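The complex appears here minus one protein chain, its other protein chains still in place.
As written, the chains take the letters A and B, and residue 1 is the first residue of each chain.
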Amino acid sequence: MGNCQVCCKNFWCHSKNTNVRISLPAVCFLWQIAMIILFGAFVRYNEESDAHWPDYKKEHNITSDSENDFYFRYASFQDVHVMIFVGFGFLMTFLKRYSFSAVGFNFLIAAFGIQWALLMQGWFHSLDPTDGFIKIGVENIINADFCVAGCLIAFGACLGKVSPVQLMVMTLFGVTLFAVEEYIILNIIHAKDAGGSMTIHTFGGYFGLVISWVLYRPNLHQSKRLQGSHYHSDVFAMIGTLFLWMFWPSFNSAIANHGDGQHRAVINTYLALASSVVTAIAISSLSHRRGKLDMVHVQNATLAGGVAMGTAAEFMIMPYGSLIVGFCCGILSTFGYLVLTPFLEKHMKIQDTCGIHNLHAMPGLLGGVIGAITAATASKSVYGHEGLVNTFNFVDEFANRSVGTQGAHQAAGLCVALIFALGGGALVGGILKLPLWGDPEDCNCFDDEVYWELPEDEESIPAIIEYNNQMDSKRFDMVESNTLTVST
Amino acid sequence: MGNCQVCCKNFWCHSKNTNVRISLPAVCFLWQIAMIILFGAFVRYNEESDAHWPDYKKEHNITSDSENDFYFRYASFQDVHVMIFVGFGFLMTFLKRYSFSAVGFNFLIAAFGIQWALLMQGWFHSLDPTDGFIKIGVENIINADFCVAGCLIAFGACLGKVSPVQLMVMTLFGVTLFAVEEYIILNIIHAKDAGGSMTIHTFGGYFGLVISWVLYRPNLHQSKRLQGSHYHSDVFAMIGTLFLWMFWPSFNSAIANHGDGQHRAVINTYLALASSVVTAIAISSLSHRRGKLDMVHVQNATLAGGVAMGTAAEFMIMPYGSLIVGFCCGILSTFGYLVLTPFLEKHMKIQDTCGIHNLHAMPGLLGGVIGAITAATASKSVYGHEGLVNTFNFVDEFANRSVGTQGAHQAAGLCVALIFALGGGALVGGILKLPLWGDPEDCNCFDDEVYWELPEDEESIPAIIEYNNQMDSKRFDMVESNTLTVST
Partner (left out) sequence: MGNCQVCCKNFWCHSKNTNVRISLPAVCFLWQIAMIILFGAFVRYNEESDAHWPDYKKEHNITSDSENDFYFRYASFQDVHVMIFVGFGFLMTFLKRYSFSAVGFNFLIAAFGIQWALLMQGWFHSLDPTDGFIKIGVENIINADFCVAGCLIAFGACLGKVSPVQLMVMTLFGVTLFAVEEYIILNIIHAKDAGGSMTIHTFGGYFGLVISWVLYRPNLHQSKRLQGSHYHSDVFAMIGTLFLWMFWPSFNSAIANHGDGQHRAVINTYLALASSVVTAIAISSLSHRRGKLDMVHVQNATLAGGVAMGTAAEFMIMPYGSLIVGFCCGILSTFGYLVLTPFLEKHMKIQDTCGIHNLHAMPGLLGGVIGAITAATASKSVYGHEGLVNTFNFVDEFANRSVGTQGAHQAAGLCVALIFALGGGALVGGILKLPLWGDPEDCNCFDDEVYWELPEDEESIPAIIEYNNQMDSKRFDMVESNTLTVST
């Protein structure tokens, strides 16, 4: 009985200290103050967001404000922003008693992470050598959102088992690792990865899985009662799923090239996503004795097509190519939920709450491979000369790179993402294992009550039972006394 | 008692086979594979999404990437996308135990439908005669979303009474019919219908109603216990309502002419919607003994103004004209819910779950008429010469068409939409009536349990009753034995 388990929890589940009253505010204030100081020392507006823009326009013969990068990317930025905060946040509300934490911690770590990402990515990509300042514009804030997405994916593997302080620490390190890895992949190796199959999904996915492996909880079954969903929590999670699904074309196109690059990335992602919905639902039905669908698959595997199109979205993969990618990913990801997640938990000690292995890690890996193949098979007949140069940015020191070499470098980029994920995950997992961070007991996981003041009447159903029990015992007394008086 | 009904259902309601384990995956795979093959044979990027865009720009003296149609329509496309997946999906979650199906089936059929729509509409509108390929860009994916909207409207009439396989079949035929009908109305008759009052709402509405009439269930009252809403399911439905309401200006303007066309369509739709909220709520209050509002009206009739502005949104209907349209539609649609829906069910054997007759069919019809009148009364003094040519696209073979003729053709377009809806609905209804598709029993409608694995604890409230009953019977035994021992 649920009621009984609640009692058990209250009696036996108090040995770990989950009080974060000192640590959480300390971390928040320390890091926010550090951000202010570092922003003061390093961050300024770039020429398109600075008040000197009218001068810049004159100098560069720009006739219209519509040439400001803002108007090419802002609508996409807002879509990405919705994915990060509503998409990821609500996708994780599926647990019956962990919705506050899912949405709230997602909000906290994303809001902190984007600030640190602006700095880390800024040092690598937007440093103005003339004055030593990071110059930010709309592309930087999109990239900051992207960077945080990696950490939110990792959060999915740890959902319900970590404290907000651990999540802040994980985000600090995750963003740092991400920025370095991204710099190596995009700038040194010069791989293309507009939608981040490699940099975001492969990295974020394996990073989270390794952390979850290090933090393995042998007695997690003690929280089994809370590890499922509730009818309405599943509907809330669909809000997350749908906003991720709808806006994924914006995710994969937000920082693609102006013009055909963004246009094509949208079409490819749109098609891959559509295709993966159909196959995910097909496999979900096929896997049930009576053909019933599983919400877990609909909430997650339907998105796999978007993940796998992250690298190749701007390439000329062709509409049917996108459909094939989605087709395969829908199947693969649903199989992952059916077979791999239980396998990973049982045999590899990886407790992957949200199944990020199936939604991000595997499709991300596949996306990297698809990107490498598509790049290696690119040709001037398909892209046109200028199109090829534009798409793969074959300029300056890369002007003579062949498409074959580009394909190899794409594959190398994927390896870098994996190495950073595995190494970084082990390191960060080790830090998070220190007994400092106020994480919950095994019997206390997946429960908002640990870190949140909950509304009182949420206890309504146990309360009714309680109320009835009280009434019953009173009644028994009455009945007993009554019977006795009568019988004497 | 609700509890008793649950038992009844379990015992008596199993004669129809609702197992879709073979049929649903078979249909999904078959059609998705067909899509891949057809896309391979027919679909390519258009000049604005192809990597040859830099060459195209040079050839056509386009100086800026901002001239790519993508930047004129992408923000609107994303709004429309939200309407299709979150708007329609959540609007239908109002039933207390059918939220999974509402959102999930909406997701499935829209994701499949947009692929088939890209092909069907592509053959009619975007076929490149030089190479036989359909060339797609952002306008095609908007139109695909529009096309699917027709089927989702029809879904609204059948909500809760059909299987996902039936919905896939309905979508296949619905999209096909839509594309033909749209081609006749827009290209042959040369009617204007930017927001689809005729092509989408009139067609989709009557198509769904006729299907619902063919599939009439005389014993649907056996599912009465599940045909209402729940407090929270009504709040979920408001998410759908509001996203539809807010983004309707984008819907009506998404494929309107660049510049003033899109601009004016937004303003007109914005005003019509605002006006219909006020009158819908007025009638809702007026119709209740104590002036109380009904969520059904707020969820639906408030949107009628947007439907009715679909055709005339780009015309110079004037701001007050838009307000009048919304004023009338808000009243008409609310009356529909109060009077017509019960009438249709009782006397015409049309069980219209979502009341699409009041939200789409009637206001769509009205929208077509308003469009015809507004077109017929257009004048050069109001539009300007070039404005008139632009708005009604009086070029090539239509260069000499008068506004009167245009008005007549608008009316003809409306008739075509109606004919396709009625004929197509009868045909598709007949197909769906075949006993092949795993649809639920009359006593089993509006229930997610038929096609979904549900979370266990959803049974909590019956479980409490059950628990209390068990406790009670034990207690009785105790009391009885107790009394007996005492009395002897």
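A few remarks follow.
Rule of thumb we're sticking to: a contact is a pair of C-beta atoms (placed from the backbone, for glycine too) under 8 Å apart; a residue touches a chain by one contact, two chains touch by 3 or more.
What you are looking at is a predicted structure, and each value in this text was computed from that prediction instead of being measured.
Summary of contacts with the chain left out: across B:Y45, B:Y206 or B:Y270, the touching residue is B:Y270. Looking at B:L127, B:V180, B:L293 or B:A408, the residue that reaches the missing chain in the full complex is B:L293.
Taking the complete complex into account, A:I141 is the one of A:I141, A:A372 or A:V403 that touches the chain left out. Contact residues of chain A toward the unshown chain are 18-25, 28-29, 31-33, 35-37, 39-40, 43-45, 48-55, 57, 64-66, 68, 70-71, 74-75, 78, 81-82, 85-86, 89-90, 93, 99-100, 103-104, 107-108, 111-112, 114-115, 118, 136-138, 141, 164, 232, 236, 239, 438, 451-458, 460-461, 464, 467-468, 471, 475, 479, 482-483, 486-487.
Chain B residues in contact with the hidden partner, per the touch definition given at the top, are 1-2, 64, 66-67, 71-72, 75-76, 79, 96, 228-235, 238-239, 242-243, 245-247, 249-250, 258-260, 262-264, 266-267, 270-271, 273-275, 277-279, 281-283, 285-286, 288-295, 298, 302, 316, 318-320, 323-324, 327, 382-384, 386-388, 390-391, 461, 464-465, 468, 472, 476, 479-480, 483-484, 487.
Please note the rule applied: only the chains that are shown with their structure count from here on.
Between chain A and chain B the centroid-to-centroid distance comes to 31 Å (mean Cα coordinates, whole Å).
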